[in-house]
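In what follows, a single structure is set out as structure tokens and then discussed.
Omission of a single protein chain aside, the complex is shown with its protein chains in their original locations.
Here is chain A:
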Amino acid sequence: MMHRGCGGVGAHVVSWWQGSAGAALSSGLIAAHRMLPIRWLGGARMGGWLRRAPGSLRGLRRLALGPPFPVGRGDQLPHTDLTVTAEEHVDEERYYQLYPGHIPTSPLQKALLSAGSAFMALYNPYRHDMVAVLGETTGSSALRSLRDKMKHDPEGYQILQERPRIRLSTLDVTGLRELPDGTFGREYVRFLDSNRVSPDTRMPVKFVDDEELAYVIQRYREVHDLMHTLLSMPTNMLGEVVVKWFEAVQTGLPMCILGAVFGPVRLSARKLQILTTELVPWAVQSGRNASCVLNFYYENRWEQTVESLREEIGILHPPAICV
């Protein structure tokens, strides 16, 4: 059932978006509560002769420019005649923004975005937003399998229901800092401080055309820093590549796989050697051994020690190398 706007979904779902960076960013330009007609107007506007064209051509066009999610009314695309009934066929009901910050895109746009963001991410590694976009546009099947893994695990299912977010406003950072050394919470805050990062810099989700999958990828992004903590990897290039290898094995997201394979391109020979001989085998083994990392309600585990959490998840002890 595609008729889903913010209003049609449960309150807990709406609440996970409220105050999110996504809402803040999107409301800057267009009010977050507004439902926008779908933006792939190129497709609909191509109407007319292409629409009446014989099967295969129409099919091709629908494939490239068609709706990003199944259309409700049979298989008909928006009416493009300019007669009086134009208003009824705006189809605002069908092509709503599914969540604040959502930008519906056609398959053609997704393909262009994937290619462009992959190129840009390699060309300018500081464009983290490009990595995010690549993940969103290429990750649909991996996200679906992740969501299914979460559904079949009790803790994962709880996370999907409650939709917790990791943000500075919800984290009690001073409280975490007061925890004893070696606890997960303490080490996480130490990681944030020493690498000078903040959980609020995660990009909001834009191009995922399913509201639950959008949450899954958002959760994956927010859990990324926690992975750094559990794997004891800093945020330099080498550390990021190692975490990407781990995540590639764990999630199967094409973006992680691409990052893992192409990330090392920019590393020095010495670091590359350390990477290939020690770090990658360990990361891959840990990834295989560990259960799905999204199935842990980390917010309830701050007091747990890092060692016991690693054991519970199945992450092997990190090699004693200074990264």
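Everything below uses one rule, namely that a residue touches a chain if its C-beta (ideal position, glycine included) is under 8 Å from a C-beta of that chain, and two chains touch if they have at least 3 such contacts; residues count from 1.
Everything that follows uses one rule, which is that contacts and distances are computed from a predicted model.
K.L.:
Using the UniProt record as the reference, specify the protein name of the hidden chain from among "Small ribosomal subunit protein uS7m", "AP-3 complex subunit delta", "2-methoxy-6-polyprenyl-1,4-benzoquinol methylase, mitochondrial" or "Succinate dehydrogenase subunit 3".
P.N.:
Not shown, but named in UniProt as "2-methoxy-6-polyprenyl-1,4-benzoquinol methylase, mitochondrial".
K.L.:
If I consider the whole complex, including the chain that's not displayed, which of A:Leu98, A:Leu113 or A:Ala290 touches that chain?
P.N.:
A:Leu113
K.L.:
Among A:Asp129, A:Glu278 or A:Glu299, which one touches the chain that has been omitted from the display?
P.N.:
Checking each option in A:Asp129, A:Glu278 or A:Glu299, the one touching the absent chain turns out to be A:Asp129.
K.L.:
Just checking the interface: what residues of chain A touch the absent partner chain?
P.N.:
Answer for chain A: residues 28-30, 34, 36-37, 39-49, 65, 78-80, 82, 86-87, 89-92, 103, 106, 108-109, 112-113, 116-117, 120, 127, 129-130, 133, 206 touch the chain left out.
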